[in-house]
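Let me begin by handing over the structure; questions about it come next.
One protein chain is absent from this view; the other protein chains keep their places.
Letters are used for the chains, namely A and B, taken in the order the chains are written, and counting of residues starts over at 1 for each.
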Amino acid sequence: MSDMMDDMDEGGEGVVKKFMFVNRKAPHGTIYALEGLEVVLISAAFDQDVSMVFVDDGVYELIKGVNTKGIEVKDFSKTYRALEGYDIEKLYVEKASMDARGLTEDDLIVDVTVLDSAEMANLMAEQDVVISY
Amino acid sequence: MKIGIMVSEGPYNHQASDTAYLFARNAIEKGHSVPRVFFYHDGVNNSTKLTQPPQDDRNVVNRWSKLAEDHGVDLVVCVAAGMRRGITDDILAPGFRISGLGQLVEAGIQCDRLVTFGD
Partner (left out) sequence: MLHIVNKSATERNSLESALRMATKGSAVLLIEDAVYAATQGSVAAAKIKSAMADVQIYALGPDLDARGMSSRVLDGVKVVDYGGFVDLVTEHNSCQSWL
């Protein structure tokens, strides 16, 4: 990888950790969704076991039918469709978060696995690294 | 233990950078190492030497610089997030460097823990 500080050199090669990126913020109101997505795309180059989860307002990131022309901001919702090309295929959505927002899988721009809260909690608990926005 | 840190908010507006610093200092005092602090989102604003807080306030930026100097903490500012916000090499405070997002993922891989401080 890179010229890391000395005490981080050992043991870095070949390590595969479970990374979970937790998306809890709606897009556009703040930049977290967009910049969060940028980290996920970069992580693909590191051959880690990556999951991306959408809970709370994060589920709004995946909604279909977005038109950002009027707010003069880039529409990055299409990028979620490109994740597959980066071998990031583990996308999970919490059912309770969708329900609370009147959404179903049909409203989402990508195929996801819907988990109940207990399943999501267990998935989170088995991760090595959890990065949240 | 090696503990990596991500800071997602700028100084002063939010407590995140203060909490992250106090966490890092205490981790080092307890014998752990903090190999890297990664500054992302508005967190990149922690890195500018142009910061001038009032005399009677803490200097968040200098505090990070001192931690880097005293304990070899690698203070990494995300290049993409930094460029969006006007953070460039010529305004970096001592101890900070600009690099890619890969440095965050790498810290996640190589540290035993990664702790996020943000809003």
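The criterion applied here is as follows: a contact is a pair of C-beta atoms (placed from the backbone, for glycine too) under 8 Å apart; a residue touches a chain by one contact, two chains touch by 3 or more.
Just so we're clear, the structure is a prediction, and the values are computed from it rather than from any experiment.
Note that the undisplayed chain, when the full complex is considered, contacts A, B. Of the listed residues B:T48, B:S65, B:Q103 or B:T116, the one in contact with the hidden chain in the full complex is B:T116.
Hidden from this view is one chain, which touches subunit B at 1, 3, 8, 15-16, 19, 22-23, 25-27, 29-30, 32, 112-119. Touching the omitted chain from subunit A are residues 22, 24, 32, 55-56, 96, 117, 120-122, 124-125, 127-130, 132-133.
Rule of thumb we're sticking to: only the chains that are shown with their structure count from here on.
Each chain gets a centre from the mean of its Cα atoms; for subunit A and subunit B, those two points are 23 Å apart.
Against subunit A, in their complex, subunit B makes its touches with residues 2, 6, 8, 33, 35-36, 40-41, 72, 74, 80-81, 99-111, 114, 116, 118.
Subunit A makes touch with subunit B in their complex at residues 1-2, 4-5, 7-8, 11-12, 15, 17, 19, 31-32, 35, 38-39, 42-43, 45-46, 48, 128-129, 131-133.
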